[in-house]
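For this view, one protein chain was removed and the others were kept in their places.
Note that the chains take the letters A and B in the order they are written out, and that residue 1 is the start of every chain.
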Amino acid sequence: MMNGETIVFYLLAALTLVSALMAVTSRQIFRAAICLLLSLLGIAGIYFWLRYEFVAAVQIVVYAGGIAVLIIFSVFLTQRSGEDLPRQSRARMLSAAVAALTGLGLVMLQVLRHRFSGTTNPAIDNGVSAIGRRMLGVGEDGYALPFEVVSMLLLAAMIGCIVIAMRSKTKSS
Amino acid sequence: MWSFSKLTDLIHAWLYETFSPAWALALEMVMVGVAAIGLFAMLGLVLVIMERKVSAYMQIRLGPNRVGPKGMLQSLADTLKLLVKEGMTPNGVDRVLFNLAPLVAMIAAMLLLAPIAFAKDFQIWDLNIGVLYITAISSLNVIAILMAGWSSNNKYSLLGAMRSGAQIVSYELSAGLSILTIVVLSGSLQISDIVTSQSNGWWIFKGHIPAIIAFVIFLIAATAETNRAPFDMAEAESELTGGFHTEYSGMKFALFFLAEYINVFVVCAVGATLFLGGWMPLHIGSLDWFNHAMDYIPSSIWFFGKTFFLIFVMMWFRWTFPRLRIDQLLTLEWKYLLPIGMVNILLVTVIAILKWHF
Partner (left out) sequence: MFLKDYFNDIAQAVGSLLSGMRRTGYYFTHHKEIITEQYPDNRATLVLPERFRGEVVMPHNGQNEHRCTGCTACELACPNGTIKIVTKFELNAEGKRKKAVDAFVYHLELCTMCNLCIQACPTDAIKMAQSFEHSVYDRSQLTKILNKPESKLQEGVE
């Protein structure tokens, strides 16, 4: 039985998969970036479909608004971005395909093993305040430690950026 | 207070009685879509003529005054002209992306309309992350500009697109920070919660000086995010012959133009909702007779009045200030707006925790 929700899900899934496939097969780098963006937006759409609005919005802010724009910017700054990319060697394509298929296989294995059953538990509260509390909570289901560790990683990356930028300046002067 | 909820409930009930739920839902979607497109067309016409008249009076000119009474039908005539013009696709452009870019701009602008409360109980989708949703979707706008700039295969377009990319990405930060101050004060991301939290006074009055600073920062950042002068680096007629839409003509150009004005409307609506209470009439604390008197003015008039006031302020900016250079633009953001915004949000947090706001 196809009801509205299933149709929407399949449309979003098709958008995500097709544009992801086009992102890896397109030989124009800018088009590949746009396809990647569409694929990320499709995933955001699936989050919306699941009513995880917060995650969906964060997906759009971080991936579509941040990372995709950054990728497009670096495409702009590279030379000859309008030309076709050279065709990859057969060995490379093969190894990439094997890697991708292995990942897919592992995920499928888990999905097929898991027995999906209906539950009567109340739905998880996905309000923003609940997310915030868990993100900074130190109790049983709090994520304060991983959150802080990730922010340490970001800090390290930022310091690294500054160090790189500073060094090139002193050299030139 | 007079409310749209009775009308919408009536339509809703009637649709579900007459049709099966799926068809009723589909019909409601169509109705909302038609209403949104109608609003777009009206906004495009009104805002264009408003911009031209405001700019004319500010420059001691008369502005359009030939078509219709006092030139009020000028934008209609312009629209007709753009409609019948040939939609050119120049040689050497990336055809798919070139034709897709105006649509992306338009879709991004349309999506922004969803969480905006136009009047009491009159909102397309009151989702629980309303403000974050608007921030997220408005970041898609830059994609359309980058697409247009790159696919035009024109150095001016590319330069305009890169400038606007750098500009939007950096000004999003201070826009986000100033939005966050109100989120901190009202304690919710949901638009309806934010509006009801202002039932005893708007945040710009209740939030002391930090709210006013946040409002000013929001106005500046919103002007920058919509690529309007003095931040119109992406277009910069005198330098880039039109920037990212140099190669566009006819309806494709009109879509970019319309998307720009819709974005202006949306950011002003968001500003009005966050700082000036959205559809909430002017209420002062517990001064009941005054509040009741204000309630007699319909909520939609309050909303559109505030929004158009902010739009007017943005036009005032545009026709007063000269364009910034790109380095001045980034200096303003990174050395002034962002640090001030950060200190400001700290102050607001203290105020919110100690409940110093009214």
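Worth pointing out:
The rule is simple: contacts are C-beta pairs under 8 Å (C-beta built on N, C-alpha and C of every residue); 3 or more make two chains touch, one makes a residue touch a chain.
Just so it is clear, the structure is predicted and the values come from calculations on it, not from any experiment.
Seen in the complete assembly, the chain not on display touches B. Note that of B:Leu25, B:Val54 or B:Met251, the residue touching the chain absent from this view is B:Val54.
Check B:Trp14, B:Phe321 or B:Trp334 against the missing chain and you find that the one touching it is B:Phe321.
From the options B:Met29, B:Met42 or B:Leu62, the residue with contact to the unseen chain in the full assembly is B:Leu62. Residues touching the missing chain, restricted to chain B, are 54, 57-62, 65, 316-317, 319-321, 336 (touch as defined at the top).
Here is the rule we go by: only the chains that are shown with their structure count from here on.
Residue ranges of chain A in contact with chain B, taken from their complex: 3-4, 28, 30-31, 34, 37, 41, 53-54, 57-58, 60-61, 64-66, 68-69, 72-73, 75-76, 81-82, 127-129.
On the chain B side of its complex with chain A, the touching residues are 22, 25-26, 94, 96-97, 127-129, 132-133, 135-137, 139-140, 142-143, 146-147, 150-151, 153, 158, 161-162, 165, 169, 172, 187-189.
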